[in-house]
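This structure is in structure tokens; I'll ask about it shortly.
A single protein chain has been omitted; all remaining protein chains appear in their positions.
Think of it as A and B in the order they're written, each chain with its own count starting at 1.
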Amino acid sequence: MATIDITKLRKVFGDENGEIVAVDDLDLTVEDGEFLVFVGPSGCGKTTTLRCIAGLEDVTSGTIEFDGRDVTDRRARERDVAMVFQNYALYPHMTVRKNIGFPLRLSTKQSSDEIDARVEEIAGLLGIDTLLEQKPRELSGGQQQRVALGRAIIRDPEVFLMDEPLSNLDAKLRSTMRTELQELQSELGVTTAYVTHDQTEAMAMGDRIVILEGGELQQVGTPSDVYRSPANEFVAGFIGSPSINAFTADVDGGLLTGPGGFEYALDDPSLVEGYDRVRVGVRPEDLRPEVDGAMPSEVTVVEEMGNENFLYARMGDVDLTARIESEIHPEEGVTVAFGFDEEDLYLFDPKTSESIKTKTSETDISYEQYVQPGPDQ
Amino acid sequence: MVLAAIQSRVRSSTAYRQLSDQVRYTRQGISDNVPTIPGLPYAYISPFFILFGVFLLFPTLYTLYLSFFNYVGVSNDILLQIQAGPLTVSIPAIANLEFVGLSHYERLIFRDSLFHTSLFNTSFIFLVQVPLMVGLGLATALVLDSKFIRAKGLFRTLIALPVATGLVAYSTIFLLLFNDQVGLINYALVQLGLSPVAWLGSAWGARITLVIAVTWRWLGYNMIILLAGLQTVPQQLYEAAEIDGASRWQKFRYVTLPQLRPVLLFVVVSSTIGTFQIFSEPYVITGGGPSNATITIVQYIYNQAFLQLNLGYASAVSVILVLIVSAMSIVQIHYGGDQDA
Partner (left out) sequence: MREEERNEALWRFGAYIFLMVIVVLVLIPLYWMIVAATIPQSEFFSWPPRLIPGLQWFDNFQALQENVDFLNSIGNSIIIAVAYTALSLVLCSMAGFAFAKYEFRFKEPLFYFILATLVLPIQLLIIPLFLLMVQIGWTNSYLAVILPWAANPLGIFLMRQNMQAIPESLLESARMDGATEFQLYYKIALPTMLPSLAALSIILFLNQWQAFLYPLVILQDPQMYTIPLALAELVGQQRVYFDQIMVATSLAVTPIFVVFLTMQQYFIKGILSGSVKQ
């Protein structure tokens, strides 16, 4: 187990034709035993960062330390890290047994018998002990995934790296494996860095989430942090599904006016002091139809999901999305006014995109009254 | 089956496992102590390039060089001597040579009638053989590609069988088959009430024998390549053409042929190159005869170089041969490659 310290990490790809900065001055610490998820759109530098930690890429500048040991110039095989690849990278010519045992055969002096015993133990843990003599191409996607996991955990690595390991699985299997992975990680307690482009996966799995964009760190925080208190408009837009509704509004004292007749009077005008204009953000789940609501908009599409309805609407030239109760289904073409609570409102600086105001609603509702007495009490 | 059982027995035995572990530890010890070579890719490619340079690149250039010289004899001169401490490495000159400029080429092009004969013979084989073989190969491949043919694999295997025969080996069979006195072919002709043909005893008979032999050897080879090409033609194209009411011929003309064009071009070009390099067949079947009626260019090179030791002159013939083959390939690729069907 190890703490990973990344200091001023910079990685530039390039040749005579030009340079691409994949990771730019990244400072980050992954705590011992933590499950840290890197997320961002493609090309944001998340995979490059992971590969730098793995030792598969040379870093341009900066350092990477495991528990205070500088490993920046160490090769992958000297770092004691294990990685699960998106396509699993199972050795096609080896049986499952050989695949899982491969790291031990290469880098330890354990005897064949010891290795076999260890392979069987790991296979049992992952529920693939009946597949040991098969070749990878005979296995289903989920089984291959488990073999890849087995190969990664067999030598108790200090650090566990995963590069979109679930993206080749179908939706149902993906959510099962998500839970299994989490259980496995907390059982083993290995420091884990996990890359995904899927924010739902990031929210569901990460102890903390790292959001990258254009090679630059946007925010690091718990799922609740990045959802409720995004550092900027990019994070607010990237986290949460469907995406946050955002548009520009003019500021007049405490009054915000915007496209299509948007009009909202802030309870606390001091928030926007000094701004002429401001970016307004409201999450779809915080919108509700309201008499005299601030956002009059024309409903274009209604999607009934059963437990809730998604409304797509236009307010002036802005497209809005709202998640509302399944009982309310307005007809397409009617104009409905949507309202929200000020504590759910986000405001961003229109120039820097930095957050001015994020969610302030209650997060810690006491649940003690619901706790059932345990058997020994 | 038995072997596999024995193998798995041996592999699971304690002694084998201990031994293999020992081997593994030793290997680990070695690989841990060998430093990573910074120029690793160069280490991978250098054995190849050393042999490549000495045995392929150097001779190619030397042939070109030699074509401007007369070979006088083996040389005892030292070309280069390197003294490195106690070690002396000396590279001897390869041959004694006499510079003659372009005179080999001049003689070849304007005065050497035997060379012209060999050029004619080779061209004849090329002109008859390549269309015949490619046409037959295409026809066979087309028929084998038809949906209704059963036992495709069997037909393919049998027709491709000659691909596995060596060049000299199959030539000896044709030498026997076309023997004027005891050959099966003449026997068959007589049985059919025809008169026997002087296959190997006449100029045209010998040339045609060579064409038949080479076609037999390479038909299956070309069929395999063309068949693979046909199988890459998308089935939907045929279905679309069928819906449009295309006849069998129209489907071939407007779907198969354009799709097959690159493969067909490859077959034609490689057959051309192969035909111009033909050597074993005339050497074995006709010996170049009768009276040089089937001598090919390569056979002429061989005779000049190794029977008469005119190595310089033979080099000039080689250079001409390469030029002819390259020119033919370029022409074929030019006219076959970019124009739309």
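Everything below uses one rule, namely that a residue touches a chain if its C-beta (ideal position, glycine included) is under 8 Å from a C-beta of that chain, and two chains touch if they have at least 3 such contacts.
Just so it is clear, the structure is predicted and the values come from calculations on it, not from any experiment.
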Inset, instruction - Check the options B:V72, B:L127 or B:I149 and report the residue that touches the missing chain. - result: B:I149
Legend entry - Contact partner of the left-out chain, one of B:I6, B:L19 or B:L57: B:L57
Legend entry - Interface residues of subunit B (partner: the chain not displayed): 31, 34, 36-37, 39-42, 44-45, 47-52, 55-60, 62-63, 66, 74-75, 92, 94-95, 136, 139-140, 143-144, 146, 148-149, 155, 157-170, 172-177, 179, 181-182, 184, 187, 191, 216, 219-221, 224-225, 228, 248, 262-263, 265-267, 269-270, 273, 277, 279-280, 283-284, 298, 301-302, 305-306, 311, 314-315, 318-319, 321-322, 325-326, 329
Legend entry - Footprint left on subunit A by the chain that the document does not show: 54-56, 75-77, 81-83, 85-87, 89, 91-94, 102-103, 106-107, 151
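In this text, only the chains that are shown with their structure count from here on.
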Inset, instruction - Just give me the whole-number Å value for how far the CA centre of subunit A lies from that of subunit B. - result: 59
Inset, instruction - Could you pull out which subunit B residues touch subunit A in their complex? - result: 17-18, 20-21, 24-25, 28, 36
Legend entry - Interfacial residue positions of subunit A with respect to subunit B in the complex: 75, 105-107, 109, 111-113
